[in-house]
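Missing here: one protein chain of the complex. Every other protein chain is in place.
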Amino acid sequence: MNGKIPTEDSPAEARSPAVVRSPSVVCSSNVVRFRDLQIEMAHGAGGKASRRLVEGLFAPLLCPGSHEPLNDAARVEMNGITIAFTTDSFVVKPLRFPGGSIGELAVNGTMNDLAVSGARASAMVVTFVLEEGLPTTILEAEVRAMSEALQRAGVTMAGGDTKVVERGKADGMYITTAGIGSPLPGVKVDARSVRPGDKVLLSGPIGDHGITILLARGELDLEADLYSDTRSVLPLVEALAAECSPGIRWMRDPTRGGLATSLNELARDCGLGIELHEEEIPIHDAVRGACELLGLDPLHIANEGQFIVIVSAEYADAALNALHQTPGGEEAMIIGQVKEEPANAVLVTTRYGGTRIVDMLVGDPLPRIC
Amino acid sequence: MRFVDEFRDPELITRASEEIRRLADPARHYRIMEVCGGHTHAIYRFGLKDILPSNIELIHGPGCPVCVLPMGRIDDGLAIARDPNTIFVAFGDMMRVPGAHGSPFEHKARGIDVRIVYSPADALELARKNPEKEVIFFAIGFETTAPSTALTIMSARAHDIRNFSVFCNHVTIVPAIRAILDSPDMRLDGFIGPGHVSTVIGCRPYEWIARNEGKPVVTSGFEPLDLLQSIVMLLRQLHAGEARVENQYKRAVPWEGNRAALKAMAEVFELRPYFEWRGLGFISQSALRLREKYAGWDAEQRYSVPETRVADPKSAQCGEVLKGVLKPAQCKLFGKECTPEHPIGALMVSSEGSCAAYYNYEYRKSLVTRIDLATSSVA
Partner (left out) sequence: MCLAIPGKIVDIAAGQNLVGTVEVTGVRRKVQLGLLEDDMPKIGDWVLIHVGFAMSRISEQDAAEQMRLLTALGETEQAMEEVRGYGLENDIANGAGRDGPTQWSGKSHA
C-alpha cells in the first residue's frame, strides 16, 4: 500500500515523510489515535509530529490492517507486473534558490523516492496549485526547470492537473508529483532485512539544501557560498545495484528532518541500533559554520540530493567503491554501522569516545541563541 | 573552524581526561555545578560524561534563561501580541515554550503574527520596515544578551523608531547562584562558572562564592577542552584546599568584563525590586526593566499586561531539577507526560534545559544499558 500522503503547507520547503511503523506497532483498523486539536507547522516538518499524524490519523483510516513498514515508494502488483508507485508534494519559499527551484525539487524528489525504493522512474504526473497573480514568467521558469530535469533523467510527464487559488494562498505555487517506476532487478529494500554488522553509507555531504533555503529566505541575514544539492540519485543507486545488489538492505533519501530522522525511522523499523561516527560524516564548511552560528544540528537539516544505504559488511567496500567511481558519488563515506544496542535508537560517537543519542526532529529546526 | 576545532583536538582531550583521572581522588565524590545552560548543552553534545571518572558528578545549574522564566510571562507577552496590528518577535529558543494557553508557535497557528529573529537588531529592523505595525520584542537572557537589547533600545531612541517595544525578561546570574547556595539540599564542591555572561560582567562578581562559601569557581569556555581544563583547575584547587576564582576562558573573557556593555546596560535598565523565577521563587534585585527614560519602548508601559501568574502543575518538579536537587529522570513526569514533544515545563523544551539535554542525549541510552536512573552516578 502506498505510504505517501501530501502534507499541509508550510513556510519552508516540505515533503511528506514516508509512513513508517515500528515492527511492534500493529495498525488497528479505523482507530484514530491522533489527539492534537489543530494542525501546526511541526506536523509537516518530517519529524515526530509528522509521524504522529500519519500513523495516528492517515494510516488507520486509509490503510487499515496493513502491517508492513512502509517505504519511500510502494510496490503495487497489476496483472502480474510489479510497479513502484509514489507521490510527493513540494512547498518551498523562496521558489528559486541557489542550486535549484521548486520545479527541480518536484521532479528529482519523486525520482529519488523511487530510486531509494529500488526502482527506476518511468513516468510522472503533476498537479499545480497556483496562486492568483503569479507572474507567468515565474511559472514558465519552473515548468522549464521540470522539463530539463525530466529530459536529463529520461522520464516522461504523462499528464497533470491545475488549480488556481486566491491571492494570498499557495505561496506562489505548490507542486505535487506522482511517479511510477520499474523495480531494479535484484534490489530489495526492506528494513526487516537489516542485521547487526551492516554498514551505513552516505552518498555525500549533508545539510546543503536546508541551510541554502534558510539563508535564501533572508530572515537571518546570513550569506554563504552554498547551493541546494538537489539532483537525481538514480545513477548512484544503479551503480550500487550493478555492483552489490545482494548486499543492499535498505535505502532512504534523508529529506525533511535530516539524517537523524531517517535513521531513527530505520532503527525503529528494524528494532536495532545505529551507531554513527561523527568524524566520518561529510559536511561542507559553510554548512558547518551556519549550523554553529545558529545552534542547529546538521543531522536534522534537509537534503535533496543525498541518500543513505544500509549494506551488508561483505559488500560495504564494493558499495563505497561503486559510488566513488560514479560521477556525483566521490564524497560518499561509510559513516557507521548497525548494532544490537542501543535498540531503536541512533548513537553518535566522537573520536575521543564521547557518545550521545540523536533523536528525530520534533518540529522545524529552530535557530537558538542559548 | 578557528578557535573552535583546536579546542576539540582528540589527542588533547584524551590527555586532559587522563589528567583528570590522575587528579581525582578515588576516595572522594566530587559534586561540581555548571551554572550555565550552554555548558549543560556542551557536556551532553560532546559526550563528556563518558570520559570523566564516575566519581565526578556534574550538577546542572539554573543558568538557562528560558527555563527560569515563569509561564505567566509568556502568556503576558502573547496577550500583548493579540492585537492584529502587532508582530511578536522572539528568539527561536522561545517558540515552543508552553504558556498556559499555548506556546508562541501554537499562537502562530491560531493567527497571531509570530516571528523568529537571531538578533534584537533584526527586530528593530523589522519595525523600521513595517511602520504600520507594532513590533514587540520578547527579550530574554542573562547579562550576555542584555547589553545587546540595551544598544538596540538606544538605537531605537536615536533613530526615533516608535513602533518598537521590548517586553523585558532579562535576569542576572549572581542572584540565581546565591539561591542555589542558600538551598539547604545543596552540597557542592565547586563551580564551572558562566562563560559568556562573564565576557560582560567579568570574573569579580563570583569572588564572594570563593571568599564567603569557600568554593572554587573557574569561568569556562564551551569547547570540550575548555570544560575539561576547567575541571582540572577545580580539582587542583580542591586538592590544595584552595577556593579562588580562576579564568579558564581567558581568550574571550576579560577579568574586568566589558565596560561598554555594562555602561549600555546601566543606561537603559534598572533592577526590578523583585522578580519571580520559575522554580526559585521571588528573588529580589535579580531582573532588569527599562528605565523611565526609555518608557516609550517598554512594552509593559505601553500595553496593559495581564500579569498572569501560572503555577507549574503540582506534579512537575521543575524547581527542584533547576536547583540541581533532583535529576531530570527523578521528576515524576519525566519521559511520560513531559517529553520534548509535549513539554510541561521549559526545562524540557529549551535546548539548554537539563531535562531536554538529558532526554535527547542520554535518556534512551540509559534505558538500553539499564543504568539505574535514580542513583546519582548518572545524569
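In this document, chain identifiers A and B correspond to the written order of the chains, with residue numbering beginning at 1 in each.
Keep this in mind: a residue touches a chain if its C-beta (ideal position, glycine included) is under 8 Å from a C-beta of that chain, and two chains touch if they have at least 3 such contacts.
Keep in mind it's a predicted model, so treat the numbers as computed, not measured.
K.L.:
Checking the contacts here: which visible chains does the omitted one touch?
P.N.:
Among the chains that are shown, those touched by the missing chain are A, B.
K.L.:
Based on the whole complex, identify which of B:Leu181, B:Ala252 or B:Val325 touches the chain you can't see.
P.N.:
B:Ala252
K.L.:
Just one of B:Phe46, B:Phe88, B:Tyr118 or B:Phe167 touches the chain that is missing; which is it?
P.N.:
Checking the options B:Phe46, B:Phe88, B:Tyr118 or B:Phe167, the one contacting the hidden chain is B:Tyr118.
K.L.:
Which of these touches the unseen chain: B:Tyr30, B:Phe142 or B:Phe164?
P.N.:
Reading the full complex, the residue touching the unseen chain is B:Phe142.
K.L.:
Which residue, B:Tyr30, B:Phe46 or B:Phe91, contacts the hidden chain when the whole complex is considered?
P.N.:
Touching the chain that is not displayed is residue B:Phe91.
K.L.:
Even though one chain is hidden, which residues of chain B still touch it in the full complex?
P.N.:
Residues 1-4, 6, 12, 15-16, 18-19, 22, 36-38, 63-65, 91, 118-122, 141-142, 144-145, 147-148, 151, 194-197, 199-200, 225, 229, 232-233, 236, 244, 246-248, 250-255, 258-261, 264, 352 of chain B touch the chain absent from view.
K.L.:
Residues on chain A that touch the omitted chain in the whole complex?
P.N.:
Spelled out for chain A, the touching residues are 221-225, 285-286, 288-290, 292-293, 295, 368-370.
Quick note on the criterion: only the chains that are shown with their structure count from here on.
K.L.:
Using mean CA coordinates as chain centres, what's the gap between chain A and chain B in Å?
P.N.:
The answer is 35 Å.
K.L.:
List the residues on chain A that touch chain B in their complex, please.
P.N.:
38-42, 48-49, 219-221, 273, 285, 288-289, 292, 294-295, 341-345, 347, 349-359, 362-363, 366-370
K.L.:
Touching chain A in the complex: which residues of chain B?
P.N.:
The contact residues of chain B facing chain A are 1, 4, 10, 13-14, 17, 37-38, 41, 44-48, 50-51, 64-66, 91-93, 95-96, 105-106, 108-110, 115-119, 122, 141, 145, 224, 340-341, 350-352, 360-365, 367-369.
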